[in-house]
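With one protein chain withheld, the remaining protein chains of the complex are depicted in position.
Order as written gives the chain letters A, B, C and D; numbering starts at 1 within each chain.
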Amino acid sequence: MSRNTWSRRTFLKAMGLGGAGSALVLSGCGDTDIINEVDLEVRKEKVEPQVDPQDFVRPGIAMFYASTCQQCPAGCGIHARIRQGRVLKLEGNPASSVNHGRLCPMGQAGLHGHYNPDRLTKPMIRKGGKLVEVSWDEASDTLKSKLGRKNSKLAWLSGAISGHHAALIDAYLEAAGSKNFFVFDTLPPAVGHATNEEMFGSAMPRYDFDKAELIVSFGADFLATWMSPVHFPTQYAKFRKAPRGTLVQIESKMTLTGANADRWIGIRPGTEGYLALALASLLAQDSEYASRVPASVADELKGVDVDAIAKLTDVSVERMHHLHHMLASKNPSLVLSGPSAEGVEYGSETARAILLLNVMLGNVGKTILPRSEAPFPNLTPRMGGWSEAKAFLDGLDSGKYDTAVVFGTNPIYQAPEFMHADKAFSKAKYRIAFSMFPDETTMACDLVLPIHSYLEDWNTTMPAYSPEDGYLGLQQPVMNPVFGEGSTRSFGDLLLEQVKVLDPKFKHWKNYEAYVIGALTTMKPALINPPKPTVPGQTEAEGFKQGILSDGFVHMKVNKPKAIRAKVETVNLPKPPQQDSSYPFRLIPSPRLGLWDGRHANIPWLQELPDQLAEVVWDSWIEIHPKTAAKLDVETGDVVSVKSSKGSIKVKVAVFPGIHPEAVAIPLGQGHTEYGRYAKGIGVNPYSILEPKFDAKTGELATYATNVQVTKVADRGPIVTLAHGDLVLENGSNSQAGRKIVKTVTARQFDRTEEEG
Amino acid sequence: MDKMKDIEWAKINKDVLGSLESPRMIFWVVLAVCSLLVAAGVAAEAYQYNEGLGVALMNRPHFWQLYISNFIFWIGMSHSGTLLSAVLLLTNADWRKPIYRFAEAMTLFSILTAAFFPVIHLGRVWNLYWVMPYPNERTIWPNFRSPLLWDASAIFTYATSSALFLYIGMIPDLAICRDNAKGWRKKLYSMLSLGWMGRAREWLAFRKTYVLMGCFLVPLAVSVHSIVASDFAMSIMPDWHITSFPPYFVAGALYSGCAAIITLFVMLRYIFKFEEYMTVDIMDKIAKLTFAIAMVWNFLNFSEYASIWYSNDMYEKEVLIQKLIGPYWPVVWGMLLCSTVAPFAMAFEKFRQNMWAMFVLSIIIQLGMWLERFQIVSPPLASNHEPWTWAVVWPGTVQMTITAASFGWFTMLFLIFCKVFPSVSMYEVKELVFHHRRVSARSEIEDLDKEKEEALRAQEGVA
Amino acid sequence: MRKKNLKFLFALYEDFDRARDAVAELKILDLKETAVEDIELYSPIEHPEVEEILGEIHQPIQRFTFFGAITGAICAFLLVAAAAQSMFTVQPQGGKAVIPIPADLVITYEGTILFGVWITLLGFFVYSGIPRRLTRLYSRKVSEDQIGIEVQVTPEHADAVRSTLEKSGALEIREV
Amino acid sequence: MWQKAKALNLYKLLGHRGLMLVMAAMLLSAGTAWADDVSNAKQPIHFPHYIHAGKFKINCMYCHTYARRSKVAGIPPVAKCIGCHKHIPAVRNKPRIKKLFSYWKRKEPIPWLKVHDVPDFVYFTHKRHIRRFIFQDGRPTQQVCGMCHGDVKTFVTARKIRPLTMGWCLSCHRQFQGDSDIGKPMPAKRWMIPVAATDKPVMQVEYPQPAVLDPEHPKTMTHSEIKRMSDRLPKKIRDHLVHAPHDCWKCHV
Partner (left out) sequence: MALKRMLENWSDFRKDDYYDDTPYMWGMAIDLNNCIGCGACVTACYAENNLPVVGKEHYSRGHAMHWMRIERYWDDPDGNTDVDIAGKPDIPFDGHHDNSNDPDAVTFPERGAHYIPMMCQQCNHAPCEPVCPVAATYHSPDGLNTQVYNRCVGSRYCGNNCPYKVRYFNFFNFWEDLPHPLEMQLNPDLSVRDKGVMEKCTFCVQRQRAAKDAAEDAGHPDYVEDGAVQTACQQGCPTQAIAFGNLRDPNSEVSKLWREHQVKLNHYEQEKDEDIRGYRVLEDLNIEPSVMYMDRVRDTEA
């Protein structure tokens, strides 16, 4: 398999599906000695030669193209394996510093999004109340009439976005005279970003896992759903090499990170901040640590009542002292604050309390490193958050905006009932969706424009968490559009058309490809050693283009970051709200590596990929601690009704040991009412019953703050797990029954043997 | 108890030949029911053939289930036929004579039934012929290492040999039928009887051949079920990989087979009015035999448990525990109840000599043995080496239907046989009677001699 | 040995003892042409003692059996080891021999029995003289409960023989 | 082909009565096994191989250019045909050439029908065979290709003249698998295609040729001679040949 380095593929003419494997094993070798069998075989298939191939294209030999993954905002570099014009497999791009040639399940499954049978192939316009398929001419005319004019009441909502898509949208909105650009993505930790911004001066400082001897993570699921599902695991692998770093995970529902922690501490939901404070106060007794924070803060910390907090957090005092001891002895360490800690009304304070530990321990500058400001700010990633979604919806609701444009996000599915997203949408005068799939929001729009998948389109992406500053991932079409020319179109092209109408500056761009390449070429002087022509006879431009595309990313020159210094002020956590006895449990909407926030629910591979902890497939379930289950008299498979003050849902029980007895967890991702055959009608969406609680400071929705009551409604039904669901023997699938399947050694032994070896 | 009376030979012919003509009504009822069952089975198999084996609700790890247990069950049932005819023949047990014919027929037909199951349970039935060793241009052969291949060869040998054994033993009776039949039966019998006329040389050659074949059949029968056992014993699965399996299987086979013979014994006796031939005396003997075998089987069964327990092998012990208290406990305990406890009823003479009691008991025992086959196959798979894959599966409707069909198929074949061929060996019964006469005659002569002597002594005394 | 213009006599007796006496008396008659072989005895059941009166009947069927068993063993082993395993395209398996003796022995064992049985059957046909068609004199009484004696004599002795048979209490006498 | 394969086994299994019978039956049933010629393929263009390969003696690999580099030989791209034909005005007005150019104008691929189609689950690589026989042994190209594709230079459109069944593949791959299979000249001889005069070897041969594949004197050699020859073959080649049939996964996955 030769990795080749070419850019454009007009020659990619699918050679018909006769290729070896893709037909079934129909007859065994036993039949082949009957001659007329051979006759049957003959001329079943057509072989279509290419019309005018480049000479490196050889049928039967795979080629690899570099691009960038768009399955989540992490922006990993990928290599796409091409055979006969079809992309068959995605691998990580070894040269990319984001994922070092690795890929997560979602990245692997990008193919099933790309080849998804439910993809939109024709533009649709709402006529007489329902969407009808129309020709592209009609669609693009309508689009021009709606977007191709100045309109200050136009509101644009898009998912987490970066690179030239972001830049182009900016350009358009500026040209259209609208300031209403909203970014909404559920999983990126908005509160955390804000707090980082406030304390360390950058929303996402760089973390050096490798240096850390101890990582204490307050619910930051960095192995799975915390910003970069591949980069952090690669760092984790380094972190675990001998001498092996220690990982302590503090959260109320065990995440994948928790499942790999050396010590998982099940804390009472919503009290992470108090534990952090307690630890801080223990540290503050030592002048070395106290000296790192302003005296006022130190004094306050001394006043914290550890015993009360122990009662509050359900974490024993001994354990706190043990943690304190570890933090003090292992240096440098790294304390992370994650969404499950920040997702409460006092989220910002919690985050600050947690990050305060880093300051006291002197990790800032050692394991928490500064960023240098980006050379092209309009390319930087925008993660957005619930606040923007709310602003957008409220705007529509109040009639502040008349035209809504949605791209790459799905508020009607995501937003809780109380936000009444669908109602807000119906209020808008006109709704436009650029979308690949018939998701809930798309189907609520008036003009639906089917766009290319990221494997068919041009773009650039800046990773949500970039291990090095100035990294820009490039995305190129690795095959011709699956549904042929004239079905789907490039989002970039569509938008560029509109911009051209409004802004003459853009007239000279033939299409989005030209725009992106042009932009990159203009960036050339700002790049670190831009590629030169390799093949003799190549022009400078060609050489450059080919070079960057074969790399799959570019590095921009950045000036050295100035030293990081943390800004600390007093943390004042409010008294924790009293638990309402009628809603005794805290609902944890837990994101899954796989279905993510629900955007991958239509990907069969990911539906069939068992949840890493509950091992359930194709379904929603509620995780309940055995003790609680006993109290509620439910067992795995029973159906319970989960009721909050804002609504209720029915879901199957999965008794699960890794969760605090006062918490129940329902995974995200299911419960679609649209979104194709693989997602529609499966499971429930926990977001739908969230209560309107917001983080006081940032206005972000407090997703982990909803209280619910759980009551049994039906008896045991089938719940499908990796180990055959209800076929499982009572003691099966959890216990090794004395077999040496997985054995454990202590870190001490590990370090000793590894150093010897 | 009533011994076999001195019956006129002509009457023997009349009675037995009569059985070919006028059975009781029940015969036709049973036949009809059986053919319905068979039809259902065919439908089920067709469905499975089209859809794929999944419809049988097998899965991973339960790759095998009811089909295989049925296979073992039917093979097992075939054994006692050979036992009765061959072993008792070699040991000149007279009482076998009136019953060995249908016992052999049972053997043959249960093999024919058993042979279906490996086929039905194949994933790609249409490639069945790859299992046969035929030379092909690819020089690809069946894999003779596989116990399944041994099964194939053993079953083929067993089927053919026991068919021959049955046929040879039937030739003189076929001659009798030939001499008395009319119409198509006449043609059939004269074709099959090969012109047997009961000449001296025929009789001598016949006897020799019959005994020689008997000598072959005994080791064959033993080998067949040992080989079936090796399907399991040769595998690595816990509680399959057991040294004592071959003898255990053979014992179980004889056990269930004897039970089957009792069942059929009572049935035939009733349906074809064979009261005079299939006497209570014979039933008593069979019952004793069955009881003995039952004890052997029980011993092997418990010694197996014991060996597992004391060997303390992690995997096998797990399976044993799961068997007894796991999800399959009803099967296992049911087996122990039916096949271990129930047979002790046969310790009582009154019970042994009550036809219908024995009939019921025999059914119970067979049920027990059928359960035994199920619990051999399924529980070890349910809790195998890999805890992660532990799972329980109960056979679905398709499997159950086909199982029922197999019983129908067997009974159908058997009844048809009894309708077409003499199910009691006439010439052997005649021999039986003949010998009885000899004995009685000799005793009379002895009595006369005694009287003479006494008379003489009297005269001497006078003189 | 059978000569031309022979006469066939067939007499039926009600039980074996009578038939035996009859044969004895025929012997006493001492007719040159009538060898023991010319007397054939039909019976509904087997009478092992028949050889005493008719003389030794030589039937070495067991040789067939022996031969068959040996052939079976050899053929089966050749099929498995030589034909199949040594010519197999992909026989080698990790940790196991190409020609495994234990496995092959099983097949050999079955082959032995299979051939043994079949060739024994062959022997049976050879020595019992069946299949054949019924003799014209055969009576269905034989297959029921009577004993038949078939004698072949030259015409001049026919009457003597017939009378002897009648004397010894034949129920019925047929001749051609 | 079929009969031959059975004959081989007959020969191997001599002395085994039961199998003899089986095979006799098979041979009988193999009555019209020769009907393997699918010359009636309705191809979009009635391409005359006999002109290109026969009259003009164009090397096969000139058009089927992927054969030596990929597992599939590849149908020549339209551009290739045009490349030459736009310089041959003479035939420009022939109907099939017209058709060809019409495809070229529309930039459409020619929808050829697949003639040589191994079953879908069989992995066959042209590359290996070409490299082995043409570049390593230095055989004439047409002879090598002819082994599987027949005497193409006499065809119009390609026909399938070999069954391309597993047994057929093996009958060649077994040539050197142990002594027992040595010395069956028949198959190779039957495949030999008379070579075009100008079709010179690509390079010189540095070791003795396996006789059975030798066009000159196939049947003049005895088993022992062939054996001796094959013993002199470099071990690599022997292993290579022996190896192939010893692993189903060479061709089936």
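Note that a contact is a pair of C-beta atoms (placed from the backbone, for glycine too) under 8 Å apart; a residue touches a chain by one contact, two chains touch by 3 or more.
Remember, it's a predicted structure, so these values are computed and weren't measured experimentally.
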Contacts of the hidden chain among displayed chains = A, B, C, D
Ask   = Among the options A:Met326, A:Leu573 or A:Ala696, which residue touches the chain absent from this view?
value = A:Met326
Key: Touching the absent chain when the full complex is considered, from A:Val315, A:Ala601 or A:Ala679   = A:Val315
Query = Taking the entire complex into account, which one of A:Met556, A:Val617, A:Val639 or A:Ala696 touches the absent chain?
reply = A:Val617
Inquiry  = Tell me which of A:Arg58, A:Arg489, A:Arg599 or A:His625 is the one touching the absent chain.
reply    = A:His625
Hidden partner chain, residues of chain C it touches = 78, 81-83, 85-88, 90-99
Inquiry  = Using the document's contact rule, name the residues of chain D that touch the chain not shown here.
reply    = 11-15, 120-121, 123, 125, 127-128, 131, 178-180, 236, 240, 243, 246-249, 252-253
Query = On chain B, what residues meet the omitted chain?
reply = 51-54, 57-64, 118, 121-124, 127-128, 130-131, 140-143, 145-149, 152, 231, 234-237, 381, 384-389, 391, 393
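One rule holds for everything that comes next: only the chains that are shown with their structure count from here on.
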Task = Could you let me know which interface, A-D or B-C, is made of more C-beta pairs in contact?
result = B-C
Request  = Could you grab the centroid distance between chain A and chain D? Build each centroid from C-alpha atoms only and quote it in angstrom.
outcome  = 54
Ask   = chain B to chain D: how many Å between their CA centres?
value = 58
Request  = List, in ascending order, every residue of chain D touching at least 2 other chains.
outcome  = 2, 5, 12-13, 19, 165-167, 170
Query = Which residues does chain C have that touch at least 2 chains other than itself?
reply = 79, 83, 87, 89-90
Query = Any idea which chain B residues touch chain D in the complex?
reply = 134-139
Key: Residues of chain C defined as touching chain D within the complex   = 75, 78-79, 83, 87, 89-90, 92
Remark   = Residue set of chain D touching chain A in the complex reads 1-2, 5, 33-36, 38, 41, 66, 69-72, 74-79, 104, 107-115, 117-123, 160, 163-167, 252
